Structure formats: structure tokens, C-alpha cells
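Note that this complex is displayed minus one protein chain, with the remaining chains in position.
As written, the chain order gives the labels A and B, with residue 1 at the start of each chain.
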Amino acid sequence: MFQATPVNHRNLSRQKLFRFLFGSMTALLILPVIIVLSTLIYKGAPVISFEFLFANPTNGMTAGGIFPALLGTILLVLGALIASVPLGVAAAIYLSEYAPNNWFTRAINIAIINLAGVPSIVHALFGLGAFVIFFRFGTSILAASLTLAIMTLPIVIVATRESLQAVPMAFREACWNMGATRWQTIRRIVLPNAVTGILTGVILEVSRTAGETAPIMFTGAVFFLPFLPQGVFDQTMALSLHLYVVSTQVPEMPEAVPYGVALVLIGLVLIMNSVSIALRMYLRGKKKW
Amino acid sequence: MVVPDSQVEVMTSTATPIKLGVKNLSIKYGQETALDNISLDIHEHEIFGIIGPANAGKTSFLKAINRMDVFNPEMQVDGLIEFSGHDISKVRNVYGLRSRIGVVFPLPVGLPLSVYDNVALAPRLSGENNKAELNVIVERCLRRAALWDEVKDRLDSLGSLLSGGQQQRLTIARALSQEPELLMLDEFSIAVDPVTTMRIEEVLKELKQEMTIILVTNLVQQARRLADRTAFFLDGKCLDIGITEDLFTGEVSDPRTRDYVEGRFG
Partner (left out) sequence: MNEKHSQPRRAVDFDRLNRAWYIDKAVQLLVFIGGISAVIFIIGIFVFITKEGLGFVIGDFSFSEFFFSQNWRPTSEKQTTYGILALIAGTASVTGLAMLIAIPFSLGTAIYIAEFATGKTREYLKITVELLAAIPSVVWGFIGLTMMNPLIIDLFDVPVGLSVLNAGIILGLMAAPIMTSIAEDALKAVPDRYREAAEALGATRWQVIFKVVLPAAKNGLLGAVLLGVGRGFGETMAVLMATGHSINIPGSIFDSVRALTATIAAELGETAVGSQHYQALFTIGISLFVITFIINLIADLIIRDVSKG
């Protein structure tokens, strides 16, 4: 009954052609990166050891470990989280639960998009002008963390807002009907059901913050520091900047060292991202209504 | 018409003061008129029935009483609604007002909390944290909503994952847990089987001793069984209001009321 006419035939083969074309474009986009990452692992893995992770760099950073940089990155990320998570969650609650649909809310949304879209080096300039110079924090962990916090604020806001809005409106209305205030409704019904989604966003922010280089270059991170930071007003080394330094600034650097640093950095970032994705998938599988 | 505060405080069983006074109430959503110039009084300890076909403005009426217009900028309420003599448009703490009014809407919503927490939520919101006291409230409300026997062994399971009929009764239990002065039921029997409906109807007759009840229903016979007085809404207007039995025996002021209760349209 349905005999293949010549036209149909041509259409079908063309469909196969397009499927193949788009499929190979996908492969061409993904494969090179996988090859590159494999090379990174192949060349970097031999360097990774307990000593590499937990010792100080020696011989002008050509030997020894990366502990100060690793610790510095952790401190910067923690600082950024402390500043941005409460602020970001508050902003998302406002936008999702309170904000009226008017020009002002639109202005906030545009601001969020631009905070995410402004070049990282401009964030660095802002951090230098505002935190280092104007607020007199000096080049310090505090100034660098705050710069990172402002830069990654949109990630927390967007992830939190999405998970808040995923809670059905009917639950809120049922709660309001019983005489609950907006905040009681948020605290007892909305937030408990959004918390895993918020966590997903926070982990994503960690991964993003850990990899940033430009914003911390002039605000708190330094090439080399002979001692560990003692407080928030101290400078620090950082993994991302360390990778830049060992791969461009140090003569006679053994090839393996920058590979090792790159591998640690990318491992940190990708593990964090994978955790975030896994959490999201788990969340999707868990049905609460 | 306005009942002074002092009079509310000295409630006696012989007097039946006005619980809810409505005067010239109109509700609009943008340009759409949902309710047009309604005036009626509902007395304490009566079951007041509201019947009428879809889009008659019944649900909007309940929403206005509960001040849900706060959450919907589109919804525009004009006219006077007095709850126990208080003009509700002048109420500062709308949450306090809502906590005195229990509502059950036709679509059941079990909150994503345990069955126990669903029913304990309202008492907790008003500051009740005594475990023993909460246990008593939860059991009483679930029994009254004819749900206790089905869930007493799984009070920890999620309320939002119960069956539709069970969620509806959970919603009723939740409304009762507020110990409301006014209980408003909007087509509560849609998701509930006939036997359970009858059980809940019996409970409503008892509850009349404790509270005032507004029963919005699409089942005219349900109104006849339960309501002391009944109003007939059509296209946003209140065409008839009177003793329920009168409406069913033909003592109506608008012929369409007779047509509706006799099932000629709906």
C-alpha cells in the first residue's frame, strides 16, 4: 500500500544524510576535547602524588608541591560562598516569591544577566577599584573572595529561583488559605522542597569559582608566597593562577609540572560539576507530588 | 446591620448574629466581571448553601472572603464584606483573618509533608507545639474528615502522594485543624466517593454547632440535604436567596431558580 515513490526515497536518504551530518558535527565538537583531556590525564597523572598535593613548592616552583595554591583556592571559594549564597538565595526568594511583575523586577533580571555576562577582567577591575582601593581591604583573600562572589552571584540566583519555581503554586495557595504568612509558607513548604536544587547551584558555583583566574589576579592572588595565609587580609596563592604562572612565567619549568597543576584544577572542577549533575538527576527521579 | 465588637463577644445560643455580611460585592478580573453586586448575610451556626452552574462566580466569592485578592493583582474586589463585624478590606493582618476561615477547594492539594504534618501545620503556625496536644488535634480532624481509618497506620507517608479522594479528605482535615469560625467548602465531593460523601455530610451537620459553614455545591440535592438557607448564583448574579426548602418547593423569586433546581439546565 505504501510503496516508496522516488520522491519519498530521496527524502529518506536525505534525512539519513542530515542525521549523519549533525551527528558528526556533534562528534567533532566533543572528540577533540576528550582527546585533549586524555592527554592532560596521561601527562599529568604521573606527577600527582601525596607530596605534590600537600607540600610547598620548591626550587622556584619547579619542584615540590602545590599545597599553598590548593589551600588558597579552597579559601577563596569558601569566602565567595559565604558572601554570595545568603545574598543569592535571598535575591532568588524575592524574585520567585515576592517580586511584582513590573519594570523594577525586569531591571533586577537585566542586572543579573549582565553580572554573569560582564567579562571576568572587568570584574577584576571592579574588585581592584572597589575592594582593594576604595574599601582599603588591600590585595587580600577578602577582596578576591568578594570579587568572585559578585561574579558568581547569578549562578546561585538562577539555580535557586528555578528550584523555587518548580514547587507548584497550588501548595503555596493551600498554605495561604490556612492563614500562613508568605514567609511561613516559604519556610515550611517551598524551601524544604527546593533545597536540593539550591545545593546543585551552589556546587556549580564552587566549580566555577575554583577555575576563575582573571578576577583574582589583582585583588588577592599572587604568583608565589613563601608562607601560608594567616587571615582574610593576607594574600594567597591559587590553583588557577598557579597554572598560568608555571606554564608561562617560570623559565626551565619541567613539562610535567604544569600538566599536573592543570589536571588537579580540571579534576576539581569536573568532579564538582558531576556531583551537581548527579544531584540534579537524583532529584528528578525522586517524586514528591 | 453592623454587629459591634462587644456583641460578638457575648455570643449566646439563642441569638444568631450575622457571621458574614456582604453588601454590594462585585469582583472583576481585569475587564471580566465574575461577580456582580451581591448582597447577603450569613448567620452564625448555619449551613449556607450556594448553588449554581459553572462560572457563576461561586469560587470568586469564596476567594474574596478569604482575601486571596492580595495574591492576584488582576482580581479587583468592590463592596463591603464584614466578618464578625469587621470590614475585611480594612484588616491589616490578612493572615490572621485567613486563619479564622477554613477553605476546601475542589482540587485537592495534599502538601508535600507527611499526613501528620499536613494536619498539624495550622496548629503549629499558630504556635501550638505540644506533641500530645497535636496528636489529639490530628486524630480528631482526620476522624471528622473520614480519613483516620485509612491513614492511621501511615501517618508518616507523604500527603501529596495519597489518592485523589484521600487528598480531598486530607484537605478537609487540614481546614478543620484551623478550628475555623467559618468553614467554606467548594464542591468538596467531586473527588470523593458517595459513601464517604455521606459520612462527611453527617460530620458537617455536627460541625454546625461549632462554626458557620458555607457550602458551595454543584449537587442541588446536597444543598437540600444540608443547607439551612441557600442562594442561587448565575452568571455572577445572585438570583435567589432563601430557606432551602422554599427554593425546592417553588417559592422562588426568579423562575430560573426553579428551572435549575429541577435540573432543566446546569
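Annotations for the structure displayed:
The working rule: contacts are C-beta pairs under 8 Å (C-beta built on N, C-alpha and C of every residue); 3 or more make two chains touch, one makes a residue touch a chain.
What you are looking at is a predicted structure, and each value in this text was computed from that prediction instead of being measured.
When the full complex is taken into account, the listed residue touching the unshown chain is B:R100, out of B:H43, B:R100, B:K208 or B:R224.
For the chain left out of this panel, the touching residue among A:N56, A:S120, A:Q165 or A:T196 is A:S120. Seen from subunit B, the chain kept out of the figure touches residues 5, 8-9, 11, 83-84, 86, 91-93, 95-97, 99-100, 125, 133, 136-137, 140, 179, 181, 210.
Residue-level contact of subunit A with the missing chain is found at 11-12, 14-15, 18-19, 21-23, 25-26, 28-30, 32-33, 36, 39-40, 86-95, 97-99, 107-115, 117-126, 128-130, 133-134, 150, 153-154, 157, 181-184, 186, 207-208, 210-214, 217-218, 240-241, 243-244, 247-248, 255, 258-259, 262, 265-266, 269-270, 273-274, 277.
Just so it is clear, only the chains that are shown with their structure count from here on.
Across the interface of their complex, subunit A is touched by residues 66, 68, 71, 73, 95-103, 105, 107, 109-113, 121-122, 125-126, 158, 160-161, 171, 174-175, 178 of subunit B.
Listed in rising order, the residues of subunit A touching subunit B in the complex are 100-101, 170-171, 173-181, 184, 188-189, 192-193, 287-289.
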